[in-house]
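Just one protein chain is left out here, and the rest sit where they should.
Just so it is clear, A and B label the chains in written order, and each chain counts residues from 1 on its own.
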Amino acid sequence: MQKIDDTEITPEIVKEHGLTPEEYERIVGAMGRAPNYTELGIYSVMWSEHCSYKSSRFHLKKLPTEAPWVICGPGENAGVIDIGDDQAVIFKMESHNHPSYIEPYQGAATGVGGILRDVFTMGARPVANLNALRFGEPNHPKTKHLLAGVVEGVGGYGNCVGVPTVGGETNFDPSYNGNILVNAMTVGIADKDKIFYCAAAGVGNPVVYVGSKTGRDGIHGATMASAEFTEDSEEKRPTVQVGDPFTEKLLIEACLELMDTDAIIAIQDMGAAGLTSSSVEMASKGGVGFELNLDKVPQREENMTPYEMCLSESQERMLMVLKPGREAMAQAIFEKWELDFAVIGEITDTGKLTLTFGGEIVGDMPINSLVDDAPEYERPYVATPKREVADVPAANDLNKAVIDLIGGPHLCSRRWIWEQYDHMVMGDTIQRPGGDAAVVRVHGTDKALAICTDVTPRYCFADPVEGGRQAVAETWRNITAVGGTPLAITNCLNFGNPERTDIMGQFVGCLEGMAEACRALDYPIVSGNVSLYNETNGSGILPTPAIGGVGVMADSSKMATIDFKRAGDVVLLLGETKNELGSSLYQRELFADDEQNPSAPPHVDLALERRTGDFVRTFIESGQVDTCHDLSDGGLIAALADMAIAGGMGVNVTVENDLPLHATLFSETQARYLIAASAEVAGAIRKKANEAGIPAAVLGATGGKRLRVNDGAVDITMNKLTKAHAGWMPNFMANAS
Amino acid sequence: MKSAVIVFPGSNCDRDMAVALEKVTGVKPTMVWHQDHDFDAVDFIALPGGFSYGDYLRCGAMSARSNVMTEVVKRAAGGVPTLGICNGFQVLTETGLLPGALMRNAGLHFVCKDVKLSVENADTLFTADYMEGEEILVPVAHHDGNYFADDDTLDELEDEGRVAFRYLMDVNGSQRGIAGITNARGNILGMMPHPERMIEPALGGSHGRKLFTSIMNRLG
Partner (left out) sequence: MKARIHVTLKNGVLDPQGKAIEHALGNLGFGGVDAARQGKYIELDLVETDRDAAHASVDEMCRKLLANTVIENYSIELE
């Protein structure tokens, strides 16, 4: 029995679809008539914040997206950069915040699945997954459960598809108590001349559906991702999609096999808003129309309506336009992989999306109105006020302060998390999680990619412009610290409600800082995602523009890691340390800062950042330096502790400057690196640094079984330090359900 | 040495296995699809790791009943050297070529890390290049590696020297720390750890290499 949903369009129905009365009038104007229920559903997802970027588009245009090595910037499924030797890297980061809060396992798993599809859709074999996770404060009753579920979900999906999860970050802050962030990033590698785009072409060419069957999963996921959370959102559980990583693995192999032929004209994954957004996207990019016969859509459930088929977010599905006559060959490939394959329509010259069902036309909408007529809001904003520079006091007990930070939720080892991820499958992970950036070899070559994700949300909250600069600069620094040349970034912009002027001010400020940093570092943004309305009952998250950076190194055998390797190496600090304890981890953890009016975060001097980083990189590339770590959260002492713990050996340093010792140890001044090298190499680096005008100080030497600073002003046994660092997370997660 | 790597839908260490075999033996293996009923005569068969059939129902259960496994079982039972790693080990127990079963890890989590193993029997086709009692570092990456068999079977395995590798730390709750076992004839080895991931220093070590050289040196 075929069923057409002919629900009447009332103001309530319009509101339930997340559309304002003005937006509804705009739809009526664009169509020249009132939409039916199916059409309304389609407009509502296409014009949702998630698909249309209506609040953010105006500002996103300000981001630098070009460089000679950029093959494809934002606007496609993922960004594409040239890494030489006729190869390209394709990557993107995307949020799956709301679904992960409602059902952490499936939310996180389908987040990973979605971002993988964005990357292999373009012809790349995925080679690395990363994730940037943010949870509420550790003692919030839901935190453990959410963390356990998300980690299980990320691993459950990534491990099964066989793409290594090589890095990421995990933070805790009370602002995420009711709205966690799950941002997943995938990096893939393709031949430069085998990149696939989504622009459909060729009137009469077949439109083909492949992958899993369509069910009623996640109907209205895209509009849910664009609405604020309220307490009853937890009731929305049925909208969460369920992932099937096994099918995804088959889909990857089948798509890549078909991509080896010349059959595909255009291809697009069915992500948020499924069949609707993928077909509209393909038709819009190609300037053509689509006619789809919904009876031909492979269905998992009975009596599905056109509305449900169009809006379903069932996972592991793709849409393709094939060259005529290639259907049988393509079908054979998909059948070999035991996947559904169905020709469901064809390209037309009408410029419309026409849907038929049971022989009737059930939807007929101009493509350009679905895409180009979507509203664009230049939301009013108020810039975040300038913050005062803080004078942060000394801790009573420095040893205790160090142990509390290193053995606390923010700086402790994340091993408990990444040991649940297969980070080695594919046999090219040459720098595993736990360092500054993951390093993954380009298969069969000596080349490698350096990849990381970073942002410091407390800086972004205190000063969005500095925070935006810092997030970009930190990924650049982390890639540099392993010896990579940073090439480009992707971002995932997680913010609160853009209809609030202060939140919009954070958004605009962060983007301004990011744009400056991208320009100064020659480090464009090639893909990204915006997630707004991250708030619960009017309380927004810290502004969290997560950045995923990708760099390349020509000779991966020269890669640097953070661990001290030889006793007697000289420890050298590059960069100047200033008294910048405002909004530092030290301040936040040890001395409560004013929550609403935090102190000024460290300043990011982008020119200095670039000069220092370029300087450091030359010594890694030349093979003189194999031990390097950037300074970030927790400052100098945290970096020293990381290097000592990773190397299983102590270090004894003496710092001489005009600052109080606690500032020297915990200040989070940017553009700094620690290097450990032989006395001879360290001497040579210092000399060159002096010539280049880069501050460089010999701090001491590696070895022994203690972390010692200034003749015992800090003196902790490695045993105690290592235990504190390793212990927090497993202890915290013990008995999590 | 001619070898074949069996590929099931959802295998994901098939490429890693092929790379390791080629790097160590110098010969590219043939990749055999699970639906094939037959494949060329080879000196050695490898069942790779991964999540064949998504690990749905039970790990390895559906692969063990695939077309190609009928042929693999026949050849392995006839003496062709056969290695199953991780999911491959699970497939081998599901076919009955090796005794016991691999259950959910005692810690319930997927675990991916380097673990210390001891080579319990260096007098097998697969371990001849190691020293008896040698301690090696090889990664594991599994959710269901908890080896179970009844006490009689375990005693038999021990008595006959069929425990090839034992964990030197508690990894997954396996009975008697068993990480890898051989069949009575000694031509089939199943193990949870991944020697193919430890064949060069860049990947963290080379301790897995000798497993492949052992096979190659014995088979020529």
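Here is the rule we go by: a contact is a pair of C-beta atoms (placed from the backbone, for glycine too) under 8 Å apart; a residue touches a chain by one contact, two chains touch by 3 or more.
What you see is a predicted model, and the numbers here were worked out from it, not measured in a lab.
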{"item": "Residue among B:Val27, B:Leu57, B:Met131 or B:Ala184 touching the omitted chain", "value": "B:Leu57"}
{"item": "Option from B:Thr82, B:Asn105 or B:Ser214 whose C-beta touches the chain left out", "value": "B:Asn105"}
{"item": "Hidden partner chain, touching residue among B:Asp14, B:Asp55 or B:Glu94", "value": "B:Glu94"}
{"item": "Missing-partner contacts on chain B, residue numbers", "value": "57-58, 61-62, 65, 93-94, 99-101, 103-108, 146, 148-150, 173"}
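We adopt the following convention: only the chains that are shown with their structure count from here on.
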{"item": "Whole-Å gap separating chain A and chain B, where each centre is the average of the chain's CA atoms", "value": "36"}
{"item": "Sites on chain B touched by chain A in the complex", "value": "9-10, 12-13, 15-16, 19-20, 35, 49-51, 53-56, 109-113, 139, 141, 143, 194, 196-197, 202-204"}
{"item": "Chain A residues within the chain B interface of the complex", "value": "152, 155-156, 159-162, 244-247, 249-250, 336-338, 418-427, 429-430, 432, 441, 556-557"}
